[in-house]
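Every protein chain but one is kept in place in this view of the complex.
== chain A ==
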Amino acid sequence: MASVTSNQPIDIINAGEDSGSSNNDGNNEMMFKTSILQYIGTLPSMVKLRLYSKSSSSLSVFRLLPSLGKFLVMNLLFQGFENEEEDDYDMEAEITTSKPSTGIQPPLLKELQKWVIGQPGYLEFYKTVRILEQLGIFVITERDHQHTKSLFSNTADESGRVKLNTVFQTALREAIVSGNVNNSFGLLKKDIPLEDLINEEELDKYAAQKWETILHFMVGTPGMKSPDDTVLKLLIHGQLMMEVGTESNNSIFAQKNLDDDEDPKQFQRIAELKITNHGFQFLLQEINVQIWSLLLQYLKMSEFLKLDITVILNFLFMLSTLEFGKAYSTKNMNKLELFLLKEFSNYGLLYKKADQDWFYPTRMATILTSDAISIRTSSAAMNSVIDKTKGSSGSALSENKMTPKMLQIKKVNEANEFAKRQLIEKDNSANTGTTSNMNYSQELVNGAVILETNFKLYSYANSPLQIAILSLFVQLKSRFNNMVLGQITRDSIRRALRNGITAEQILAYLETHAHPQMIKLAEEQLEKKIGIDNMKKRQMDMENGKGDQGNLFKLQILPPTVVDQIKLWQIELDRVISADGYLYSDFSTMKEYTDLVKYCQDIGVLVWKNDRKKIFFVEKEGNDQVIEYAKRLLSKSN
């Protein structure tokens, strides 16, 4: 079996790695989706082929595609065969429903392009095609070689004929129409003793408990037990947490020392782990994104350990297509898969007892490739699991119950349904300018935060996890039945900043969790502003004849005073910028100086220079190189 070597360049844009300028849920979802697809895209083509040979993997990849990509794949899936199913999958509003010309030859890329209209459609189309080509799903032949592929050209390469990757095509077709899938979708276990049966509720509880342990550990809730060692390793490897020296007493984990010292070795570890700003960003994601970004880290780590990525990916995708609440046999699994079974149970993806030869996938596994963005945030999801009273009402989780179905066609249909619904939802929210808080009539978004101009903060949070997250940057004062009251102070923010959390992250968190009333207020103010602005503009237009139409106002959900102050506190913390290295001075000639400076700039170690005084500063790491170069220059000139 060929395994992927670790030195191959893999560029994963981790979900939400750059501190979000736009941090709405849908955006995060998209970011994560591109990242897992990108990851697959970077795998060698052989690995991809082996991945696609499993029906479950092909189907999962298909489900992860952007909707236009799904459409195109569906369109080509039965090319050369019967074309009956196509109309059912037509979900893009901009796409007409005429049938494509079925010929012996694969269709031209240009022909496919007719499905989209206008410039945005055109761009979307070629973006999608590029993704599909990267994934190895599209095989484009008869490319016009004269067209030089340039990253900077505005027009895409329109030449060539498109065909589906045959391995992918066969596997996906099998997944959709036939039952012969070689246990790709797991082996159902029927004869389980009654006393060992587990119902869905217990599974949810189990998954929530496992996952929550990880999240709690990350925020450092006192008195919580730490997750399994492999999980900890992954958290460190993924730079979600970092090991710090024991001397840092301001660490949130310092207080942990007092709480539990029954196991000295364990406690040592806990004391050394601290959340990073990646980790904080991670906490702000919704659960689906969180799971995937952890799994991506897991894949990266496995590559490092020279494990077979294909097996892991296949296993994951298989897991994601299983039906929630059913038990599956582990009979036909190989050693690595059994190992993975144990590993993933640590994350709450599945439930398995050590002495049993069957396992239950949990909801966390079955939503992996689901299109439904039903679970809003980590804490909200956990809450609804914990809060059994809300479980039956129209809360987040129950919507998700319908997604994992073994009937594959139904599944695809559902995926399309969801995609459609999503589009509509997005349109709605785009119209009003808010993210997703439109339907606050049903029930309050859990953990909604009200932030006042006097830096007081009220949060309707009752899960310990949410409170723990807040306590990372808020000085909490009192806790009530359904809310906590806190104050944002210089100290609390500085503590967070010292822990590597950035001001932008804090603000993004507050913004996404803002109470609907705050959003409403902000909208009203915005409207007022725009109204006044329009009046002014009209006057200006009368005078000047024209005016720029750009809308200068942004929706300010958080009080600007608080926003500015938090940013100022951040700036205040790095009043001095420092760099270790060497200062070069006393150059006799300008040429000597410029030669060396240019070299330093070229290798990227120049920190600062002053041409007038002929001095510059290089990083410590690059100094040896610079000296080497300087010596060569000297010997040349002599």
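Assume contacts are C-beta pairs under 8 Å (C-beta built on N, C-alpha and C of every residue); 3 or more make two chains touch, one makes a residue touch a chain; residues count from 1.
In this text, contacts and distances are computed from a predicted model.
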Choices "Ribonuclease P protein subunit p40 isoform X1", "General transcription and DNA repair factor IIH subunit TFB5", "NADH dehydrogenase [ubiquinone] 1 beta subcomplex subunit 9" or "Trafficking protein particle complex subunit" - which one is the UniProt name of the chain not shown: "General transcription and DNA repair factor IIH subunit TFB5"
Residue of A:228, A:523 or A:592 touching the missing chain in the full complex: A:592
Residue among A:160, A:348, A:464 or A:581 that touches the chain left out of view: A:581
Hidden partner interface residues of chain A, rising order: 455, 477, 489-491, 572, 575-588, 592-593, 596, 607-608, 610-613, 615, 617, 623, 627, 630
